[in-house]
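Up next, chain A:
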Amino acid sequence: MDFSANHVGFVIASYALTFLCLAGLIIATLGRDRKLRAQVERLDTQRRKPR
Partner candidate 1 sequence: MNLILALIRRDLTLTLRQGGGVGTALGFFLCVVVLLPIGIGPDQALLARIAPGALWISLLLSVLLSADRIYQQDYEDGSLDIMTMGPVPFEMVALAKSVAHWLSTSLPLAIAAPILGFLVNLEPEAILPLAIAMVVGSIALSLIASIGAAVTVGLRRGGLLVSILVLPLYVPVLIFGLSASQPNAAPGLTAASLLILGAIALVSLVVSPLASAAALRSYLK
Partner candidate 2 sequence: MQFLANPTRFLRIANAVLPYVWAITVALFAVGLYGALVTAPPDYQQGETVRIMYVHVPAAWMALFVYTVMALASAVAAIFRHPLADVAAKTAAPIGAVFCFLSLATGSLWGKPMWGAWWVWDARLTSMFVLMLLYIGYMAIWAAIEEPHRAAMVARVVALVGFINIPIVKFSVDWWNSLHQPASVFRMDGPTIAGPMLWPLLVMGLAYTFLFLALHLTAMRAEIAARKIRQIHIAEIGER
């Protein structure tokens, strides 16, 4: 990849934007998954122990 070619800024921008969007999506998905499963864990243990 020759970084001095013209319009190379657009290539970098495309890859940067792709990285940002995909990273954001991964973090959001994993975050929601961890949060909700932890909540289910907490609710299950809460309900199983005798009130």
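Candidate entries met the following condition: all candidates are chains of the complex that A comes from, given by their letters.
By definition in this document, a residue touches a chain if its C-beta (ideal position, glycine included) is under 8 Å from a C-beta of that chain, and two chains touch if they have at least 3 such contacts; residues count from 1.
Computed from a prediction, not measured in an experiment: that's the story for all the values here.
A.B. asks: Looking at chain A, find the partner in this complex that touches it; the options are 1 or 2.
C.D. replies: Contact with chain A is made by candidate 2.
A.B. asks: Which part of chain A faces candidate 2 closely enough to touch in the complex?
C.D. replies: The contact residues of chain A facing candidate 2 are 1-2, 5-8, 10-11, 13-15, 17-18, 21-22, 25-26, 29-30, 32-33, 36-37, 39-40, 43, 47.
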